[in-house]
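Here the complex is missing one protein chain, while the rest keep their positions.
For reference, chains read A, B and C in written order, and residue numbers begin at 1 within each chain.
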Amino acid sequence: MRVGVLTGGGDCPGLNAVIRAAVRKGVQQYHYEFTGFKDGWRGLLTGAAVPLGIPAVRGILPRGGTMLGSSRTNPFKERDGVRRIRENLGRSEVDALIAIGGEDTLGVAARLWEQYGIPCVGVPKTIDNDLSATDYTFGFDTAVGIATEAIDRLHTTAESHMRVLVVEVMGRHAGWIALHSGLAGGANVILIPEQRFDLDEVCGWVTSRFRASYAPIVVVAEGAMPQDGDLVLKDAAAALDSFGHVRLSGVGEWLAKEIERRTGKEARTTVLGHVQRGGTPSAFDRWLATRFGLHAIDAVRDGDYGVMVALRGTDVVRVPLAEATARLKTVPLERYEEVKVFFG
Amino acid sequence: MRVGVLTGGGDCPGLNAVIRAAVRKGVQQYHYEFTGFKDGWRGLLTGAAVPLGIPAVRGILPRGGTMLGSSRTNPFKERDGVRRIRENLGRSEVDALIAIGGEDTLGVAARLWEQYGIPCVGVPKTIDNDLSATDYTFGFDTAVGIATEAIDRLHTTAESHMRVLVVEVMGRHAGWIALHSGLAGGANVILIPEQRFDLDEVCGWVTSRFRASYAPIVVVAEGAMPQDGDLVLKDAAAALDSFGHVRLSGVGEWLAKEIERRTGKEARTTVLGHVQRGGTPSAFDRWLATRFGLHAIDAVRDGDYGVMVALRGTDVVRVPLAEATARLKTVPLERYEEVKVFFG
Amino acid sequence: MRVGVLTGGGDCPGLNAVIRAAVRKGVQQYHYEFTGFKDGWRGLLTGAAVPLGIPAVRGILPRGGTMLGSSRTNPFKERDGVRRIRENLGRSEVDALIAIGGEDTLGVAARLWEQYGIPCVGVPKTIDNDLSATDYTFGFDTAVGIATEAIDRLHTTAESHMRVLVVEVMGRHAGWIALHSGLAGGANVILIPEQRFDLDEVCGWVTSRFRASYAPIVVVAEGAMPQDGDLVLKDAAAALDSFGHVRLSGVGEWLAKEIERRTGKEARTTVLGHVQRGGTPSAFDRWLATRFGLHAIDAVRDGDYGVMVALRGTDVVRVPLAEATARLKTVPLERYEEVKVFFG
Partner (left out) sequence: MRVGVLTGGGDCPGLNAVIRAAVRKGVQQYHYEFTGFKDGWRGLLTGAAVPLGIPAVRGILPRGGTMLGSSRTNPFKERDGVRRIRENLGRSEVDALIAIGGEDTLGVAARLWEQYGIPCVGVPKTIDNDLSATDYTFGFDTAVGIATEAIDRLHTTAESHMRVLVVEVMGRHAGWIALHSGLAGGANVILIPEQRFDLDEVCGWVTSRFRASYAPIVVVAEGAMPQDGDLVLKDAAAALDSFGHVRLSGVGEWLAKEIERRTGKEARTTVLGHVQRGGTPSAFDRWLATRFGLHAIDAVRDGDYGVMVALRGTDVVRVPLAEATARLKTVPLERYEEVKVFFG
């Protein structure tokens, strides 16, 4: 038995831990052999493969990123994608695939199994924690930890100058990182994509915080949007487009500017950006990723394909890949309401 | 309505976060008043009370320890304990109590409610994660993080000198900290109280690691015990007793010595000790402790006494206090077997 | 004897440590009394003063920012500035001032002493390490540590996606933070304000790094400038000006765009921003700031005014304030050349 492994999509702390655990258990307990495909599905299309054994995965547990490289290549958008995958699987004598990735990567795995019978097991990966079939994805805890540490640091600057500090964190469609890091960092306002925010209300919280003689921290997910504010944001984006810096023309910048204008208080923005997804995984993420790896290879051994490993409470279970990618797990409004007691 | 709050037992990162959340929500949403009792049940026996308002709990979220102090005083072991508690509750005009603590503290709360009708809500706290009614207790993630970071550091020393490094971590009766930090830190042997270890097997793993040209890290819970080794350990303890240093004559020291003797390899011990339980809570623990505080005050508002808040998956629920303290949550053997693939 | 203390300019980890040390030694050994003026020179203009004793400074050593607040107010730019300062010093019965700040704050202190005989002792403070009379200023080591940790994290993301990562760090006029964090973080290109960079050379280093099958990290000080690139940068700033986001239209963004265009490799930017200056000081900065505080109060006791404390090797010495603010300490070109061996 030879098992192929690939990592797709944006990098995420814990990917190496999954690879290591699957290889370690597969080789040692089941006497499998392993092939790593480089840069996600691209490696399967081009045949870029490396042998994976226990020596190759030693020492990678604490390392961020992925030793196999990653890409966003989608074989269904490539000419002859499935045929080339079949060929390369055949050439490498790979009998089953472990695909570690987010919605897109897992979607491909689901379709390869369902429509073409290519035996795939999925391992969910997203910094954003927005996959619905699992309590948590690895990488999320690390991202929240880094954001929380940044917020801790920003408090003292805010207090010293009695300024508003707006912190833009990751989360295009789901506000989990903003919610958890904002809560843990003692933010005074948290804004998430799931609920459009009212700028007057935000300014009210800011002002109320200053009245208590403290300076406010506003944590905003990159995908958060003002009520009726589309036009404004679009204008902003357009202005920046002429220079091409769309990436930084984020809601954080816009918000700081608006808060300044409306409250008369100085405001500054920090966009945490890529530091949230790099570097050594937290202990929690190493533990979760390792267990995912161990359970993924068990699914392979059981011939249980078309499934994804998932965390439920403290157990790792298997769920159909289709279910996993069916819908985004967003922050429930009652969970968001719960933390509003800390606003202002 | 006036709510009393106390923290009992060993300190633990996150205690302040619970206090802050309960006070914040209680004052702001329910217009309650709060009284803090100093040093656990002792403050209720002596009447050592401080008023708690929103200003008093500002800025305490990231701080370890407990602003209210703690002790191991058990009112049922004090003369007139219950009577004095009643008196002090009356004098302070406190209508309900939130007791934050471990098995002992919660046991007292359960009995005060069941036998004497004193309205108590419990919040579980243990570094060791060994309370059975909740998936996790706050403080545990912080302890695991600190232990993992220490193990990360020790790897490089072990490799440079090709030595065995034995790391003794907390866990008298349950091996959760050892299991999680050992797994996350890439330990080569993990020993827990739940399963007596075979010294020959341990030495086998150590030797096998050296054969792969790496140096082994052995993580051992303070409560782990060798097979048939009681006598040896008792002798060791006795020898040390003459000087009175029982605390440090731990299994870690004994193990390093035995490994050295049997394998001929140099071995060193590090006893992590109190650093595991102090300092700022991890983001996860701040989030969990805060949610526990919010849900505890909701239980008070609902008049739902004799319960404890608990984490189940990603939900905070209420469980009977009696259930919570009924039995220790130890590491299931299959969970321990799962990680043995990394041994050696 | 009553000593006034104030902190001016941008906040910086270690300010509280200076205040604590000066107060602690002044009260305990010399039996002085202390008055804190709020928000730098502004507090002296308005008479916003707080008493400072040992209890007030307990526990502030590990906290970033400044308990006294800060501002950029310059009394020489305010009507009747000096007269008002004299009045408030008289009203508070303050006999000598300790002014903790950067070039501006210390410049005011120098002039108040030289021209008006107001007894001032200076303590140098700048994140940027660009004061010429001292080997290091506190806050710098913390900033370098934070930037280095961020660079460590970004390496794994860069490698996983084989992307260029441009990290913009603080340093408008001096490249110390870029130099030290770039060196410590293993950056492949470091760009500083002291030497205009040649974009072709930068792209050469980037390409060479990719040829070695690694992904490059480019660390750029916010004040670094391309050769003959003023026009380009001015255009870029203008484009952004229409939206007002001058602050973020930094050289980092521009550079990433240009590298992408010229090398055909994907590039991303991270602007570290305010996280570099907030939060708990490093051990080195606590040590340096504490020693500065101790030596500043000794200068007051000696009646040695018009001086600033400074680090020379491992000694803290006194230098004339005038000397301290005479010229910026920039990175010597030979020091910059020394690290170029790591480029590419």
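What we mean here is this: a contact is a pair of C-beta atoms (placed from the backbone, for glycine too) under 8 Å apart; a residue touches a chain by one contact, two chains touch by 3 or more.
In this text, all values refer to a predicted model and were calculated from it rather than measured experimentally.
S.K.: Thinking of the whole complex, not just what is shown, which of B:271, B:300 or B:316 touches the missing chain?
M.R.: Of the candidates B:271, B:300 or B:316, B:271 is in touch with the missing chain.
S.K.: Touching the left-out chain: which of B:70, B:105, B:188 or B:282?
M.R.: Checking each option in B:70, B:105, B:188 or B:282, the one touching the absent chain turns out to be B:70.
S.K.: Going by the contact rule already stated, which one of C:111, C:161 or C:286 would touch the omitted chain in the full complex?
M.R.: Once the missing chain is taken into account, the touching residue is C:286.
S.K.: Would you mind spotting which of C:25, C:38 or C:125 touches the chain that isn't drawn?
M.R.: Final answer for the missing-chain contact: C:25.
S.K.: What chain B residues would touch the chain not displayed?
M.R.: 10-11, 13, 15, 63-66, 69-71, 146, 149-150, 152-157, 159-162, 165, 236, 239-240, 242-245, 247-249, 253, 257, 268-275, 277-280
S.K.: Extract the touching residues of chain C with respect to the undisplayed chain.
M.R.: Touching the chain left out of view, chain C contributes residues 24-25, 28-29, 55, 58-59, 61-62, 135-136, 141, 144-145, 147-148, 152, 180-181, 183-186, 212, 214, 280, 282-284, 286-287, 290-291, 294, 312-314, 338, 341-342.
Quick note on the criterion: only the chains that are shown with their structure count from here on.
S.K.: How many Å are there between the centre of chain A and the centre of chain B, using C-alpha atoms for each centre?
M.R.: Chain centroid spacing, chain A to chain B, equals 30 Å.
S.K.: Mind checking the centre-to-centre distance between chain B and chain C? Centres are C-alpha means, answer in whole Å.
M.R.: So the centre of chain B lies 41 Å away from the centre of chain C.
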